[in-house]
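Have a look at the structure below before the remarks.
Note that one protein chain is taken out, while the other chains of the complex remain in position.
Naming follows writing order (A and B), and every chain is counted from residue 1.
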Amino acid sequence: MDLRESYSRDIRIFDELYKWVWLALMAAALLIYSQAGGNYAAYMLNLIFINIIVAIGLNILTGYTGLISLGHAAFMAIGAYTSAILTVKLSVPFWLALPISGAMAGLIGFVVGLPSLRLTGIYLALATMAFGFIVDEIIIEWHAVTGGAEGMSVLPPTICGFAFDSYPKYFLITFVILALVLLSAKNLLRGTFGRALTAIRDSETAAETMGVNLGWYKALAFTLSAVYTGLAGSLYAHLILFISVDNFTLLHSISFIVMIVVGGLGSITGAVMGAVFITILPEVIAFSKEWLPAAIRNAAGLQAAVYGITLMIFVILQPKGFYGLWIRVKIWWRTFPL
Amino acid sequence: MIVQQIISGLALGCVYGLIALGFVLIFKATEVINFAQGEMMMIGAFVAYTLITMLNVPFPLAFLLTPIICGCLGMIMERVLIRPLVKESVVSIIMVTIGLSITLRALAGMIWSYDTLDFPHLFSEEAVHIGGVIIAPVYIWVIFVTVGLVLLLYAFFKFTTVGISLQASAQNPLASLLMGISVKRVYAMTWAISGMVGAVAGIIVAPISFLNCNMGFLGLKAFPAAVIGGFNSIPGAIVGGVIIGISENLAGIYLPLWFKDIFAYVIMLLVLMIRPEGIFGTHEQKKV
Partner (left out) sequence: MECLSLKNLTISFGGVVAVDRVSLNVHEGEILSIIGPNGAGKTTIFNCINRLYKPDSGDIIFKNRSVLKHKAHQMSNLGIARTFQNIELFTNMTVIENILLGRHIFRSAGPLSQVIFYGKARREEIGHRRKAEEIIDFLDLQAHRNKRIGSLPYGVQKLVELGRALALEPKLLLMDEVSSGMNLEETQDLMIWITDIREDLGITLVLVEHDMRLVMGVSDRIAVLDYGRKIAEGRPEEVQSNEEVIKAYLGDGDGAFRG
């Protein structure tokens, strides 16, 4: 039974102290594992954390505000290429390139978000899809700047002379950035801003009547979402050290959507769960190939098929995603008759 | 040369239009956007290919069987995937059809491999002279089939009981239910017809384009077609498709080649900005 005695208890992120302790323990465990668990584990952890940032970004737009984006990989590409061009061609230090990449993506996000007032549902989905295609094409054609279809090499970042040139070392950066993203997102979403976004999702008419400027907030949602996704793009570029258009296609945009749907729309915890799921899935598929009949095992499209089937199953049977399942388990646990 | 491009654009545009027609049918009847429409076209092409080359079915028979098979597939998809989501939000339904399109593409890859296959040519390669213009016969075939199919559908919707009941359900499901029309059956029929239309599109496009499991990407071009024509307009879908097909080719002549790939989407964005309902579509406003 939780008795609340003050309003500040109502608005805390975690209402019980022990949850903070759990979080700290998990964070410590992840850090230790990243340093001691070997290169492969560190790489996977980096990838998971980057995907979490993307998932949070997309969730703000689709889960909280209800705006569909089928072109989010484009924002990641903008972040990645901006960071790559800044560090490689203009010798900008990484600690500066990272926020600039986020800002650049955010700026484009704002421009994309402005006309979104007039587009709803499927029309917005199509417009963002077209946006994604156009960005990809621009990257391919702007050979001089982006290296065109052949892609671009990126160097591992150095900060103050310390080179983050291994996966465990790079994880330290990803960890810090994710912590900042998580905190800032949670704070923005639990206050006036987050409520305004969900109001837009649930009833635009009522939101307007309550004084929410629809066009402005939709553009802001796009901007914030793009900033986070752009940051993730920059981190991604400096992780895999070689980027090309093939890393940011429509299929990637769709996999982002799978992430947040499977994780649970409209919740940060859901975004985390979804990101973990999607990052680990290819490994699970590769791992379980031994038990599959030969015809399926060797098929190149197996991963895509699993994505597609997973998406369909979750939307139909478990629309609240893993997070919804988690809540149900918690409720079952709490109401267990013993 | 320009006329050549216009003719081939017209033919390709007919295919875009047919796929868009498949969307619009489903959208009008059920308010669902079927992202997998392009994949339905792909499956149609593959099924026809299998019938003709592997089972040695004569072409006319294959032409009849394929839509029937794909129609059944459409009904199954509706029953299993879409029916459970009748009351859900747009987001959910879009996700499911996206998932469907990915899955279908991957399954096709598994069944028919990822190579590009050679669809049997039915017409001679020799061009035909019509009114001073040189046209490859296969293009005439495409246009002919499209027109024929559209007329057939028009007659179906206007003159048969089933067709009229489909229209009624699209406009007012509740009233239709009260009139004794089984709305469930209507949904199933709509998806079946869309599947058939998609199959026909696949059969006619395979000879003029390519046949592999990424064909569904052609289907993506049908979105601009549907947007231009208007998402709830059946003639609009064909008109939109033809506009896209022709202007794409013309863009290829006058603009740098790389622009041609995204030209359709640029047009779509412009239309969405200026007049989202498209040429023939109608704008709905919610009543508070």
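Keep in mind that, in the parts below, contacts are C-beta pairs under 8 Å (C-beta built on N, C-alpha and C of every residue); 3 or more make two chains touch, one makes a residue touch a chain.
Since the model is a prediction, treat every value here as computed from it, not as a measurement.
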Of A:N39, A:S153 or A:N213, the one touching the omitted chain in the full complex: A:N213
Omitted-chain contact residue, chosen from A:L58, A:I85, A:M104 or A:A199: A:A199
Residue among A:S153, A:N187 or A:S288 that touches the chain left out of view: A:N187
Interface with the undisplayed chain - residues on chain A: 7-8, 10-11, 184, 187-188, 190-193, 195-196, 198-199, 201-203, 205-214, 266
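Keep in mind that, in the parts below, only the chains that are shown with their structure count from here on.
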Touching residues (chain side chain A, partner chain B) in the complex: 62, 66, 68, 115, 118-119, 121-123, 125-127, 129-131, 133-134, 137, 140-141, 205, 251, 254, 257-258, 261, 265, 295-296, 299-305, 307-312, 315-316, 319
Sites on chain B touched by chain A in the complex: 33, 81, 84-85, 88-92, 94-96, 98-107, 109-110, 114, 213, 220, 223-224, 227, 231, 258, 261-262, 265-266, 268-269, 272-273, 276, 286, 288
